[in-house]
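Complex shown without one protein chain; remaining protein chains in place.
Moving on, here comes chain A:
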Amino acid sequence: MAIEKSEAIILRTLNFRDTSKILTAYTLDHGLVSLIAKGVRGPKPRFGSALEIFAHVDLVYYNKDSRDLQLLSQASLLEAHLGLASNLDRYRHACAVLEFLLKLLSGQEPPGKLYPLALRTLEVLEKAPVASLGSLFLAFQIKAVSFLGHRPELFSCISCRESLTEPVYFAPLHGGTVCDNCVVEVDGTRTITQSQLGFLQRLMKSTLAELFEDVPSSEFMADTRGIFELFLASQLDRYEPSRSLRQIPNRHALGLREALKAGDPLGN
């Protein structure tokens, strides 16, 4: 049994028995790890807020390859990301990041650029203007799938490799953009406007901090997200649209109150 030490992001927690917790942590050195933290919910919690979702922590655990659940020995908090739960929009987008990682990671990924990206995304979602959260989450998804080998082609035609001229098409199944000359040869294409393509290119090339001012209209955002969701669904086996964004309402308080008055379900 080896003692492992790694920096990690807590993706999921589950209360287990009276005082224990089962955690899913995304570690910098060993990818996805499931851990049991014994006796951490008792009258004297041992690790404070280090074992809550969004927390950036240093973990020490006993690793045994023959078992699925490793035993947590130490956890110290590096950053709690408390701001993510103090606003419902930040919370739903941060939960969507964790949800995406849980679906995307199989536990076998070698250390790479995805961990720093995930950490940076949580930091940015905590501080960015609320209106830019949708763009930031989409940028995270594009960069994350790129790091895992599913980079969408957005700058040239996937068929002839020539640069793009209008009109441009998008082929989710084939992983990118198609020019007007090749569209008849590629199946499952759909049109993509120049502004939608430019937006996706910007999300792919820019740093997250550069996107703070990128606030498209909600209609434009929904359409562009729809195109990228088709890409994700056709490229990733285990992909499902984010439950966090769907289940937690994004309407501001007035909208929620109106929904209550009208007797609508809160989550719709």
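Going forward, contacts are C-beta pairs under 8 Å (C-beta built on N, C-alpha and C of every residue); 3 or more make two chains touch, one makes a residue touch a chain; residues count from 1.
Criterion: contacts and distances are computed from a predicted model.
Asks: Missing chain, UniProt name, options "ABC transporter ATP-binding protein", "histidine kinase", "Recombination protein RecR" or "Urease accessory protein UreG": which is it?
Replies: "Recombination protein RecR"
Asks: Using the document's definition of touch, tell me which of A:35, A:53 or A:125 contacts the absent chain.
Replies: Hidden-chain contact among the options goes to A:53.
Asks: Out of A:34, A:74 or A:87, which is the one that touches the chain we can't see?
Replies: Among A:34, A:74 or A:87, only A:87 touches the chain that is not shown.
Asks: Which residue numbers on chain A touch the omitted chain?
Replies: 12, 17-18, 47-50, 52-54, 76-77, 80, 82, 84-88, 91-92, 95-96, 98-99, 102, 243-244, 247-249, 252-253, 256-257, 260, 265-267
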